[in-house]
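Omission of a single protein chain aside, the complex is shown with its protein chains in their original locations.
Think of it as A and B in the order they're written, each chain with its own count starting at 1.
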Amino acid sequence: MKGFCRALRRRPIALISFIVLAVLYFGMLFCEFLAPYGPNEQFANHSYQPPGLQLYSRTLGFRPQVQTLVLLNDITREYAGLEGHYNPVKLFAVGPEAKLWGLIPIRHHFFGTDRYANPQPDAEPIFLFGTDNLGRDIFSRILYGSRISLTIGFVGVTISLLIALLLGGLAGYLGGIWDWIIMRLAEYIILVPGLYLILFLRSILSTNLNSGQSYAIITVILSTVGWPGTARMIRGMVHAIKRNDFVANAELESMPARAILFRHIIPQMASILIISVTLGIPGFILGETVLSYLGLGIVDPAVSWGSMINRDATTITNLVQFPWVFAPGVFLIVIALSFNFLGELLRDMADPNWRERRRG
Amino acid sequence: MADTTILDVRGLTVDFSSGDTTLQAVRGVGFMLRTGECLGIVGESGSGKSVSALAALGLLGKDARVGGSIRLKGADVRGLAPRQLRAFRGTVASMIFQEPSRSFDPISSIGKTFQETLRVKDPGLSGAECQDRAVRLLSEVHIPRAEERLRGFPHQFSGGMLQRIMIALALANDPELLIADEPTTALDVTIQAEIIGLLNELRTRRRLSLVFISHNLSLVGQIADRILVMYAGLALEAGPTSVVLSQPRSPYTRALLNALPAWGSHYSREKLRTISGSVPDPTHHEPGCPFVPRCPLVMERCRMGIPPMVRDEREQQILAAPAEEAFGNGAYRCIQSGVKT
Partner (left out) sequence: MSAENADPFIRMSDLTKVYKLDAGLFAAAGRWVWALNGVSIDIRRGENYGLVGESGSGKTTLARTLVQLFPQTSGRIEYFTAGDRWEITRSDPRLLRRFRSDVKYVFQDPSSSLDPRMDVLRILTTGSRYHDRSPDSGRLVSRARELMEAVGLRAEDLGRRPSEFSGGQRQRISLARALISSPSALICDEVVSALDVSIQGQILNLLIDLKRKFHLTMVFIAHDLTVVSYMADRIGVLYGGSLMEEASTSALVESPLHPYTQLLYSAIPRLGGKLPERGSTSGVPYNPTRPPSGCPFAGRCPLEQEICRTVKPELREFRPGHRVACHFVN
């Protein structure tokens, strides 16, 4: 742990990545509080509204504020600011009812305008990243969507890793016919291009699934496609570790085979496994994104970053006219890069040569 | 052939640094070698014996800081450009190593390896000439059916054969000095005896100077004219073989001699006289004599500074020739050596 903190300090980009990830996961945990509005809360007459936060105006001076907007053109969705009408953005403002983690009801949110406390005809909601075509706040949707996008990576990787450990470990330790069967199975799965395999598996299932079911299905599909690569690596490592004398000694101490595998062999691979997990998470997140983008993943009313891209960022005209709808894509890029930098740092930390050179 | 000084090393120090840790591999060693002489360097792990040999041929990497003077046939090795250094290697001095199987390119035939080596000195040699010379070299190291062997690959030979081939390759360009770094450690004891015999033969026939590095004091005694005993980067004793082995002055040398059972002894009759403790950490040298934690004669004075190498005054009586300037002709590093153990 201490080594980790030291290593972080020496590599700023990994430190930044770590902070970014910490912030995003924190945001995911408390999204009901941090998001000013609900994910499906539609604001009529506010569709495709651009992001609205201003820091200065003549009316209110230096403070975060939002100018009231008026729709000019229904077709092109052009908005104009109403002269002199500014709404201050407050911390811990009153907002719509929500339940933190589905349990604790709250009325105050991290920030917001007076719209809910003081309903006025022109009280403007605050859209940090603008709105989509139904007038839903993209910022809030990103926060709520992170619940799916950020966790599916972990859950998927964990399941995939457990399968890989079991099968790869058995193949490596038992050798012989079991090794052969398991490795051929892994190879067949690897042979099929991953994307097509995912699509195939998803398409043979019904498309009418609720969000909970589709989350589970996606996780299962991604894990199925992901385990063979890790399993092959684990199997190779088990073969190598098996040759050490301390494994032979454990046999001579009459330890049962599974105990030898889990108490002696697998722990030697601990750092490699951590790294594999860290570098694998972005892959899973993007896998879910692809599925949702193609309409085979998360569907309304559930929200994930992939489904948001699917809905709003599909056409060039949309992107050009309303560039803020690509915000979830930016977040995806940031997440993938952060996990990669962090994973690289962990991998270097486990490398004894790197540690030697940078000691001191 | 006149007697010349082939190798003259004085005050050699070698440091390796990584980050802010410095590993002092060699902390002050000197020795000299004349034509046809054999010097045995004896030490355990961490003694710096191999590093000294590599430094002598300029074979250490960029992360090594080498101090002191190293003269190979009069030329200062540290001052040579890489190209000039390469001209020395193989033609003036050669080296053979511990693991013969790892010293060969596994995908080149033995004949091809000889070609490569011979063409370093003589780029214009034809394939047939290389073959001839290789056959002669192989017979010199007593490998029968040489032509057939040249077509073979390293994995087809046993360790002992490979070491012979290695010696032949090292001598291909007629060097005057051969450095052998633990050449028999990985070999069976019966093969070891043959290799020692071979080296002795080659020494006499070619007037070859030899530096033989080993951890086995009695083995070194079979081949060396003079012995240098190293410990923790320092030379602790040096002198003619007969003197060092029969009347050692350094407690470490004495301990090494007693460390392994004498021939004919048995556990039921006597216990081994061992030294406690273990070899020191090369990144953390304590001030004073490095043998202090394990020495039976240790006194406070021993901790205060590294004792200087002192010339063995008996030298004058034992050798007829006048003692020389540099170490290596009878010297030891211990302020207690007069004490009987």
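By our rule, contacts are C-beta pairs under 8 Å (C-beta built on N, C-alpha and C of every residue); 3 or more make two chains touch, one makes a residue touch a chain.
This is a predicted model, so every value here is computed, not measured.
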Option touching the unshown chain, where A:N40, A:S57, A:N133 or A:Q268 are the choices: A:Q268
Listed residues B:G74, B:P123 or B:P144, member touching the removed chain: B:P144
Among B:G58, B:G221, B:P290 or B:P307, the residue in touch with the chain that has been omitted: B:G221
Residue ranges of chain B at the interface with the undisplayed chain: 44-45, 142-144, 158-161, 164, 188-194, 196-198, 200-201, 215-219, 221-222, 245-246, 255-261, 263-268, 271-276, 278-279, 294
Residue numbers in chain A that touch the chain omitted from display: 244-246, 248-256, 259, 263-264, 267-268, 270
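Here is the rule we use: only the chains that are shown with their structure count from here on.
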Separation of mean Cα positions, chain B and chain A [Å, integer]: 61
